[in-house]
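Removed: one protein chain of the complex. Kept in place: all other protein chains.
Order of writing sets the labels: A and B. Residues in every chain begin at 1.
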Amino acid sequence: MAGKCGKLYKKAAKVTKVIDKATVKHVALLSRLALDEREETTYSTQLASILSYINKLNELDTKDTPPTSHVLSNLRNVDRADVLKESLKAEEALANAPEKEGDFFRIPKVIEGK
Amino acid sequence: MKYEPVIGLEVHLQLKTKTKAFCGCSTLFGQRPNSQSCPVCLGLPGSLPKLNHEAFGHSIKVALALHCSVQKEIKFDRKNYYYPDLPKNFQISQYDKPVAHDGFVDISSCGKIKKIRIKRVHLEEDAGKLIHQTGGPYSLFDCNRAGMPLLEIVTEPDINSPEEAYDYLTGLKSILKYLEVSDCDMEKGSLRCDANISVRPAGSDKLGSKVELKNMNSFKAVRLALEHEVSRQMEAVSAGEKLQQETRLWDAGKAVTLLMRTKEEAHDYRYFPEPDLVPFVPDPSYVEDIRKTIPEMPDAKAKRFKERFNLSDYDIAVLVSDKAAADYFEKCLESYDNPKTVANWIMGDITAQSNLKNTGIRELGISPQGLAELLKMIDGQLISGKMAKEVLLEAIEKRCEPAQIVRSKGLEQLSDKGELEKIVKVILGRNEKSVQDYKGGKKNALTFIIGQVMRETKGKANPAVINEILKKSLGE
Partner (left out) sequence: MENLYDLPANRLAEKLKSKTLKPSHVVEKIIQRIKELNGRINSFVFIDEPQALKAAKAADGSDLKGDLSGIPIAVKDNICVKGQDTTCSSRILKGFRPPYDATVIKKIRENGLILVGKTNMDEFAFGSSCETSCYGPTKNPWDPDRIPGGSSGGSAAAVASGQIVMAIGSDTGGSIRQPAAMCGVVGMKPTYGLVSRYGLIAFASSLDQIGPITKDVTDAAALLGVIAGHDEMDSTSADIETPDYRKSLVNDVKGLKIGIPKEYFIEGIEPDVLKAVKEAIELLKKMGAQIKEISLPHTEYAVSTYYIIAPAEASSNLARFDGVQYGFRAPHPKDIIDMYTKTRSQGFGEEAKRRILLGTYVLSSGYYEAYYLKALKVRTKIRVDFTRAFKEVDCIVTPTSPTTAFKIGERIDDPLSMYLSDIFTIPANLAGIPAISIPCGFDGKGLPIGLQIIADAFKEENIFTAAYAYEQNTDWHSKRPGI
């Protein structure tokens, strides 16, 4: 990676547009985030810069490489016996609730299916 | 042009375990809201899931019974979507390496056997429950159900009529009940069903735009919703309309399906491997051990009953539909070898009682041996058939065996000839007039005398024996 650290900083300035505002909007919707005009611009520029850096990975041939989802490759079949454990009391479960009603968490009305 | 419906079904089955899929909270139904939750099923930050071994075993058992191949490597994935009944806003489910795939169920529909292919069987966690205040501006959330183990059983689009869908569900439910892995109770939500349906020109092998149907609360509702949807789609296609891929809800009150969301609004679930659970590689011997616990399936049992017992198809179908009843039946036959009588009692009084008490046959408290004893008492004329029915009811109420009731009440019929002769002698001595009347031709005087004997024996005297003694004593 000789010199690449320095080079990489330069690369950050040269942005290829791989993520536009419409995409940022869509991704924000999926993430339940509302962005204003300024944020949309900032994030699309910054994400574009990050993604163009990330695209480096395409230099590598990974056709025959298996993915690593877990580093402990010997760890398999970890489960528990079907044995009861003490639950929290309803009061404890509800202790942090921003709003509650009786033994329930309370939220704005949900229209079924939406 | 003739059109035919193409239907696939997704069944969600709540597995019967003591604890939830990924934590040690109880799975009991109908408890105080939010009293069966912990950091894991509440999805509190920092908590981590750990798979319930029993739930995993159940899922393999179902997969094997549905003739699926159990995967060599099984993994869990996160299905990401926002909904307030989902505490983490993702569901632990399975995507590309489910428990099993490629199985089938043989169903009998309109007198024919049809193979419905099973596409996949996967394990996931249930969501919590939302209660919508009528009129009010709020919804309420109860976490008790969140994290219960659910098995999703998905068919290939092999079903071609609402009737077949109904028959598949009935057949599947019967299999699942046999496996004893779930209550299969649609009312309690332990069995739920969604459907995918499209129509296409008859004989074509192309699939049309599929509509996903939700919110059907019984097998009958599934059939009705599909019937409605088939005609709606056929009318649309015949009128030259192009159908859209969409999700629709069944409105049972209005008996129509209503649009819920279109393809454009469809979720992007962003599945990825659940990093908090490691993969599962079931040992072949473990899978074989589970296979050994699978009981005889309903169709095999029906076939065997038909070969072995002289029973009507109807009787067999009724007995086999409930594994507990079928087991009870066979157990009872071990001590009392009269299939028809046993079947009649099970399908009659016993089923009536278990329906009345809304409980299974085994929970009534009468052992198969107990019933056999009772039936033997009838045959041995120790009690009458009518008495036996009363005894059965009382035994169920008192939660004891029928023989105990008979004994404690001294209900056994008095059939001892010597004993009865003595009693008859005394009665005849007390009722000279009636004896004379009888001898003088008044035949109903005999009825009076029998009544007197019955009173003396508190009704226990065996009428046949009395008759015989009397006729002899009165010199016939």
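Observations, loosely collected:
Here is the rule we go by: a residue touches a chain if its C-beta (ideal position, glycine included) is under 8 Å from a C-beta of that chain, and two chains touch if they have at least 3 such contacts.
Since the model is a prediction, treat every value here as computed from it, not as a measurement.
Among B:D185, B:D268 or B:E363, the one in contact with the hidden chain is B:D268. Within the full complex, the residue among B:L51, B:L169 or B:I361 touching the omitted chain is B:L51. In the full complex, chain B touches the omitted chain through residues 39, 42-51, 78, 80, 82, 84, 87-90, 139, 141, 268, 270-272, 275-278. Although one chain is not displayed, its contacts with chain A can still be listed: residues 1-6, 8-9, 12, 19, 23-24, 26-28, 30-35, 39, 43, 46-47, 49-51, 53-60, 62, 65-72, 75, 78-80, 88, 92-93, 95-99, 105, 107-111.
Just so it is clear, only the chains that are shown with their structure count from here on.
Centre-to-centre separation of chain A and chain B, using mean CA positions: 43 Å.
The touching residues of chain B, counted against chain A in their complex, run 17-19, 23-26, 32-39, 42, 50-56, 75, 82, 84, 130-133, 136-143, 214, 247, 249, 260-261, 268, 270, 273, 275, 277-282. By the touch rule above, chain A contacts chain B in their complex via residues 30, 32, 69-70, 72, 75-90, 93-94, 101-110, 112-114.
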